[in-house]
Structures are given as C-alpha cells and as structure tokens.
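Structure below; questions to follow.
One protein chain is absent from this view; the other protein chains keep their places.
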C-alpha cells in the first residue's frame, strides 16, 4: 500500500483538479438555478460530460473494462483520491460517469450480465447515455437485513411478474434513468434464513405497472435525481431480464457493496475538506466581540479536531481500498463496514461545526453546508445503519479474541505479588 | 509510504514478538513483585537486556548510528510497528534500550555532543550501561512554552552554576540514571521572547547540590523509574558540560521532539491493543443477567469504536513517521502535534471502556488497566498539554485557508438563483 | 420554587392536555395537508382558536394583563408545564395565542406602548386577530451582538425612514402578520459601543417599501409562517410609531428575551418527550436480526440517556422560570443563557437518536422528527449562538471565583506533608 501517489495518479489528480476548477466549479450556480426552477440541469451536465469524455476523465471508478470500453482502469486505491476531488461538488461525479448508483450497477452488469444484457444496458451506461437505479430497500423493513425484503418476483410462463414497494431509490427521478435493477423474492418456498431466496431483475423504467409514487424529501431536501418511492404492480418482464442466476440476488448484492462504499467514503472526505475550508474562511472573516472567530480557542479546537478526524478517516478508507485491491472485496468486508461508519459520522460532525461557525447562514441553501449535513445524515443509513456495521466490526474483533484466548494471561498479576512482602 | 512491511521489518517484527512472548511476558509478574517490594527489578532487566543485545534487538529506535554502534538503523516508519509491540508491556522498552527519555537523549547527543561528551555519555547509553533523564519542565510554569523556564545556568569562571527546580523528570529515580540533560536560562539579558535564552547542560546525577526532592505520584502511581521533582542548588559543572552552543537549548529541544513522540504514540497503540484484547476476553467470559457481556450491543459498540479508533490512530502515526523520514522532523511538526493529540486521548478512552467491562477489578492493580489509564492521562500533558497541540494544528489549517482565500467562492449560491423563478 | 403543581396548574394541565388530545391532535394531518398544498391552514387554526378562547386557554404565557384582557395571569413557573404540553405539536401554540414571536411582542407592547399603540396593535394581538414579527437579525452580521445591527431609522420631519435588510424574521410570512417591530440605528453619531444607539419602531407590514425577499429555507424546510428575509427601502412611518424612547431599543430587546426563552425551552422539552416516545414505540415494534430494537442494549442506552437529559433540562428551565418570577428577568440573565444552551442541544441530540431508531423513515416528512431536528438546530442560533451563551455562563462563574479567591487554599497539600515522614 503506497500512500504516495503513483505518477499516473498524480497526473490524473492534477488533470481532474483543473477540470473541476475550470469547468465544474464555474457551473455550480447554474446547476442550482436549474434545480431551483424545477429543471434537471441536463444541458449543462451533457456539455460537461462530453468534455470529460474527450479528456478521458471517464469511468475512473472501474478497474476492469472491456477492450473497447472507455476508461482508465484504475485500482480502488488509485481511484480514491480522484473520488475525493469529485466529491467536492456533490453533483460532479455524474460529469465523469462516476455517480452512484450507476457505478455499482455497472460493476454488477460486468459481473453477471449476459451478452445481450451488456449490449442493452451496460454499453449505454458505460458511455453515459443512460442512467439507472438500484431498487432494494423497502419501507417497513430493516433493509439492512436482506431477508426482510418482501417484493416478489414470480415466474409466469416466459415472464417474471414483480409486485412490491421500494423506497429511497436513488436516481430514479433522473430524466435519463432507464433501468431499475430490482431485488425481490423468487424463493418464497425456501427457509426464511436462506440466502438463496432472492434474485435480481433488470426492469426498464417505462415498464407498465412501475410508477414513481414520490420523490421522498430527505430532511426536507428534494434531490433532483430523487430518492424515490417506487410501486411495482404486476410489472412484467421477460425471463431474459434476470440478472445472473435465480436465487443469487443476495450474493450479487454483497459483491456490489465494497467499491461503492469506498467511493462514497472518499467523496465524503472531499465534502468534509470543503466544509473545513469554508469553516476556516468564515472564521477568518467574521468577528464577534471585537475579534475574529479564528482567534477564539474553541473555534480553533473545532478546526483542529476536524483536521485530525478527516486525515484519519482518509487513511482508513485508503487502507480498505488497498485491501480490496489486494485481497478482494470479500476479504475487506469488515474494513468496508469500518469506513462506512467512520465516514458518515465524520460528515455530520464536521459539517455541524462549520454550520455553527457560519451562524444562521449555515442553515440556508446559500452555502453547501445544509445539503452536506443532510447527505451525511442519510449516509448513516445508506447500505445499513451504523449499528449494523458496529456489530460487524465488534463480532470480528470478538472472534479474533476468542481465537487467541489466554494470550494475555501474563498481564494478570496475582494480588499476593503486589503485597510488597 | 508503504504500509506493507518490508521483509526486514517483517522479520524483526516476528523476532521481537517471539522475544516478548518467550522472555518478557513470562517475567511480568516478577517485575511487578520486585516493584511492589520497593526494589527496582534490575537483575531481571539486565538478564533480558543481555539477551536482547545478543539478538541485536537493540537500539531499534535509532536511524543513524556510528560505524561501531550496535543497532539496526531503522527508519522511523520501520521502527513504528516494533515500538507498538514493545508497548504491549509498559516496562519492555528498557530491555531493548529503547525507553524514553534515553532515546531522545541519545538522539540529542548524536546531534550535538562533542567527542568527549559522546565518549562519556553517549557510548554508555548506547550499550545500555547507564540511563539518563531530561530535566526541562518546572513547577508553576506552563512548560509547554519554553519561555516560561526559569532555572538559571550562570557562567562562573570555567564553570556553570545551576539553580532551580524541575519536576516530572522521568527516569530520575532509576538506579542506573547517571546523567541529567538540563535546560536552563543562560541569556537572562535577552528579550523574554527570544528563542536564544536557553541552553542545555550535561549534569551528572551525583553532582553536589542536585537532589531528588520526591518521586511524584501520578494519579497515586509511584513509578519505579520516577517522575521526580529535582532541586538544583548551586550545582556546579565545568563549561565543557555545555551541550551544543550556548543559547541553542530551545532549538535542540525542538529537534528532540519528533521521533520520541512517534515512539510514545506507537507504544500507546500497542497498549490500546492490549486493552482492547483484555476488554474482549473479559466480555466473552463474564455474564450479567444471563448473557455474556460480549452479547450486549452497547459493549459491542465499545469494542467496535475502539477498533476503529486504534486503526485510524495507527495510520496517522505511521504517516507522521513517514513524513519525518522523508521530509525531516521540522516538516512533520504539525503531524507530530496531531499524533500526540490523537494517541493520548485514544489511550484514556479505550482503557476507560476496558475498565468498565472489567467492573471493579479494572480499578485494581491486578490488571494493567489502571496503570495504562494513568499513563494515558499523563500523556495528555507530556510535551505540552493537548490544547497547545490543538492550537498548532488549527493555526496550520487557518494559514492554509488564508493562503487559498476565495477558492470556494463558487460554493456560495446567490439567493436569487434559488428563488426558482 | 415548588415543583409540585399547584391545584390551578394541575387543573389547567389536564384541561390543556384534553384540548390537545381531542382537538389539536386530530387536526394534525389536515394541517400538514394544507401546508403541503401551499396554503396556510387558516380555517383550521381559526376554528381551534375560537374554541381555545372560549375555554379560556388563552394568552397563558402572559403574567400581567389589563383588567379586561383575556388570559389566566400565570407566573412563568406556572406556565412552563403548559408550554411543554403545547410544544408536543409544533404548530399548536398559535391555537392558544401563545406563539413566538407574538408572545415577546405582546410583552414588549405591554411594557412600552403608548395608549394609541396599545389600541392599534396590542389589543388585536391579545385577542388573536392579527400576528406580528420581530425584525432584529441581519445578514452579514453576528446578530448576537446588537451593536452589529446596521438598519437605519432616520428622522425626517414627522416621519422615520427605515432602510436596511433583515433576515430570519420568524412569522413574517403568516397571512395574519400585520406588524413588524423593527430594531434599527437612530444614534449613528454615538460611540459604536454605546447601548443607546438603537430604537424600536412599529412598522405595518403593508407599508410601502417593505418587501419580503424570500422565505428562507432552514435546512431545506420552508416554514409556512416563514423565516423571512425582509427588505426595507425608504420605509416611512410617522414618529408616533416609535416604541418606547429613542435610543432604548437595546434595553427593550434585553427585557424581551427572558420569558420567551423559557417558552422556547419548555416547548423543546415537550418536543423531546415526543421524540423519546416515538423512539420507544419504534424500538418496541421494529425487529433486526430476530430481536426487537428495544432489546438491544445500545438502543436502551439511548433511551435512558434521553430520559436523564430531558429530566435534568426540564428542572433547569423551571429553576430559571422560578428565578425570573421571584427576582426578575435581569437577575435570571445567566440562567436564561444556561437553559437556552441546554435545550437546543438536547433537542438535536435526542431527535438524532430517534431518527436513527426509525431508520431511513426518520429522515422523511412522514414523522415529525426531521422537522424537530431542524428546529432544534436553528435554536442553536436563535437569540445568539451557543458560544455566546457559554461565554455568559463562564464569565459569571469566573467572576464568582474571583470574588472568593483563596477560599480553597486549604485544599492544596504541601508536598512535604505527603512524604510520609
């Protein structure tokens, strides 16, 4: 694990930073203006996408690609600092065809799609022609435990018929969203604890019976891409829409998680850096009782704590990315739980401090802070609440302690040795 | 910065772990028995030192050595994981001639000693024949600010005469402690803010006028090596005892700090790992209300949080060590403040959780926890209280923000863009 | 200070709880439906107001009233538990003519209005015919320090002319809001540190030149009553619109604060009780990994901590109310800073836990939690950020320590007494 950038990464980093500075940052106000007016900023985005594609700042997240597919073929560790840079503007990833949930969906299709499915869905995704969503979580169920999923996928002749309700489906409101990868129960007859009960289906968004009930406000924020509630009522697709084998949905979902979480976490780091920079700038400008906020020791403490926390979190995420590269996603399962925990809590904590330094302005949409806090808070549930991941980390630790029982016996000093006789 | 061990480090790590397991750990009870009986466990220690010396597990901390000096010549980054292993037993470093404050003193003597001083003090230190202390902090002064130091070093003919009081002088009660490196004022006539007012002097411990007033209990713990209060009353040494140039004491003290803090921090990591292991073992054994503590979600949370915190702290310390190796101690000044902050607070936090899992036993001397907490708490002042280091980190951050003022202007969205018109 | 309710309070409490249960709670969905559709729920509110008025559950907040004014004439301590009950539904206070900022405005008018001003503004406020706002805070100024206020109030013949910009003006978007009490500079020639530079003016909302620039979203939440940005451009009112004396605006603002903060804090307590109840109910219903969330020790810890924090906060608020009743608002200044600190942080902390227990649903508008968190977060700035109030409390403490210097000398044990000789 080499924490110093390779030449290749250093070059991409500089190129990406320049791109952000000269093309993305100047478009930020326009992006918000469109969204405030109720329009997805498609023209703006498409223009930036063309440019990014032509500079080969494209599909940076994807380690392995087909011979002809556009992209840089970076490892997770190499991609990490680039994700951090993109994360600085929350809508920027789309410009580089690196936004969730498409990244995970493309990985999934690479892994399990038939040639026909690749042609129909993966190719247009890889060139940024369409977008997609991943329909797994459901209302009224702790979706961190896939066994709670209740949407049904029933075989009916040469078709599958989907019935159920999904929510918090990110990206479903994007005007280009053409595909939903849907997780549902195909093995209702199996033991409820079986991990072979679920399958994944590729469902075109315009299939009859599939409707977007609402774009759910998250802490009152309406995402233009949407965190949507979807209703599937007798949604019928041909059996060829099955992704991978029947009953393997759970395993596919597991495989999908690792890299996506690294991406989220590194974008979080980027967002936290922005929040810390804003906090510092504001503290340098604003006065209270005759002194700049930057001169108050409590504000200084917040700044220092934020720096310490960000730097530590970044290193942990990179270590996880490194393990994923070297040992595979499965081996990094506990690391991935760890970084997910660290990153989401980091974001709400640091942004909260920044908001406090900004005063009431920190709560308005005039700065990115309110959005960043909200997204950080949502991250504490995304792919399972913090508590589930704490449990994963703790159980790994306890298992390791159990395996080495007795190794610390020498640390217990018998009281009679301490009587000083 | 390569986080994977080199072959050399992997080999030393295995060798050191075996040494700890087969020689140090089995001696732990005897060490405590001697100390409880009021004896420094010199026989035990000397026996282990001989063996470590013969295995070349010696002076591992010291990157550069003279041609004939014993040692491995490791970088700070290479030494870090070894310091962690030694840290697992709080008295183990001495066995490998790697204990504070001698490590820093040897570095200082390497840097600034005359040939005669090297012969008299550095050589016996390098072979573990003697020990030493570093007499800088004083009662009634915030010693984090060297300008507060008031002990005087006055020239009188061919002698220097020292008068003053020092406290928390670690190691002064060790039976082998023969040397005090004393910081005092030689430039009383200079501006109080000058950094050229202080000098360092090499004072033999048996010089008339130098007395140990008391071995100060730290949270009631009497260290056998001592955190002592020293009185200097007309202590006279020849001018050849001056270390480096007159007026350069402050700079020498600065140079001395970096590596020693990395060592402290890595030992802290080792101690925290021990505390976490003990916490897990206890939680697996002990029952309350019919279930093992390990099955309670709050205890699991403590375990998981501890794992997250330790792993992040270790990475941060290694990053600081890496910067020190690559860019020098001065360049790593802020990093060193950062790790000092993280490590000390980590130790009290994790040990506190472990104590809670142990119940009342956690407060007794029967486990290492009470000592580890106490030492962690002391670390929060060692080389300056946390608040001083938070200030260092914050000012670096603010300076960087100032240098890039305006870089985030694009993040501020003018309200009229948000009116949705 | 009697913490047991008097008979009078017990009776009002029961009456108010019943009113909430039978009239307000059943209207909650309709209230939200109107607001979601972009309508202020005036019909619903007026219907409930009539009923509350007829039951004499009216103006409960106001200790002293004119002979003919409707109300119960309760002390602050007596009102406190009633405010808590109203707080359980965030829009309920209006039903009882007890909502901010009108409560503070009515107190202010009672204190300083001329008979004509009372007739024009206080009387319709007391009977709930109109609503009002209080225009003090300004963008680009730390409004916690009134000296930063820059809106000007210039004398021009028999008129005053107002120019400036205000923001976060609560209630300005309410359809019944007819009056703005405006704070501005009348003494521009005076020393910038003078507290006689500001005056208050009664400005009808429909005065030409006064416009609502926007209803500022707070963490993306658009309050139907509004937290508005107001622009005053040559807004002209007759000199009879001055409230109290010229130059006394600062003092009036100070006088206004105490009771209003007690009200806010007690409503906070009510909101926190709701959040805790919801958290418990959800924990009892929802399962993860085969057990109810209520059976997990970490969730139990959150619940217990919440109970401890709420109960302590309530007692502190009541103690402040009691001091205000007995010693006056000025004497309770530090207490009022204290409760403001405690309450706002309490609300975000407890609601955050509740959201976590709800999972993703906790972020939606389907429960009151997202609103409650947002309001709690805003409370951390309302009437000055937390840091200003921490400073008030600390300075009072330090002053008291200074006044008693030396009282703890006996606690310092000279080292020689501890040497055990």
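Letters A, B and C name the chains as they come in the text, with residue numbers starting at 1 for each one.
Assume a residue touches a chain if its C-beta (ideal position, glycine included) is under 8 Å from a C-beta of that chain, and two chains touch if they have at least 3 such contacts.
All of these numbers come straight from a predicted model, not from anything done at the bench.
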Ask   = Missing chain touches which shown chains?
value = A, B, C
Ask   = Which of these touches the unseen chain: C:278, C:336 or C:378?
value = C:278
Message = So one chain is hidden, and I want to know which residue out of B:26, B:139 or B:420 touches that hidden chain in the complete assembly.
response = B:139
Query = Footprint of the hidden chain on subunit A, which residues?
reply = 213-214, 229, 296-301, 415, 418-419
Note = In the full complex, subunit B touches the hidden chain through residues 137, 139, 142-145, 167-168, 216-222, 286-289, 296, 298-299, 355-356, 359-361, 363-365, 370-371, 373-374, 377-378, 380-381, 385-388, 390
Note = Residues on subunit C facing the left-out chain by the touch rule are 1-4, 25-26, 28-29, 32-33, 36-38, 274, 276-278, 280-281, 283-284, 294, 297, 300-301, 303-308, 311-313, 315-316, 319, 322, 338, 341-342, 364-368, 387, 389-398, 400-402, 404-405, 407-408, 410-415, 417-421
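Convention: only the chains that are shown with their structure count from here on.
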Request  = With chains as vertices and touches as edges, which is it: line, ring, star, complete or other?
outcome  = complete
Query = If subunit A and subunit C share one sequence, what is the angle of the rotation that overlays their CA atoms, in steps of 5 degrees?
reply = 180
Message = Mean of the CA atoms for each chain, then the mean for all of them together: which chain is nearest?
response = A
Remark   = Outermost chain relative to subunit B, judged by CA means, is C
Centre-of-Cα separation between subunit C and subunit A, whole angstrom = 38
Message = Two or more other chains touching the same residue: where does that happen in subunit B?
response = 297, 300-301, 415, 418-419
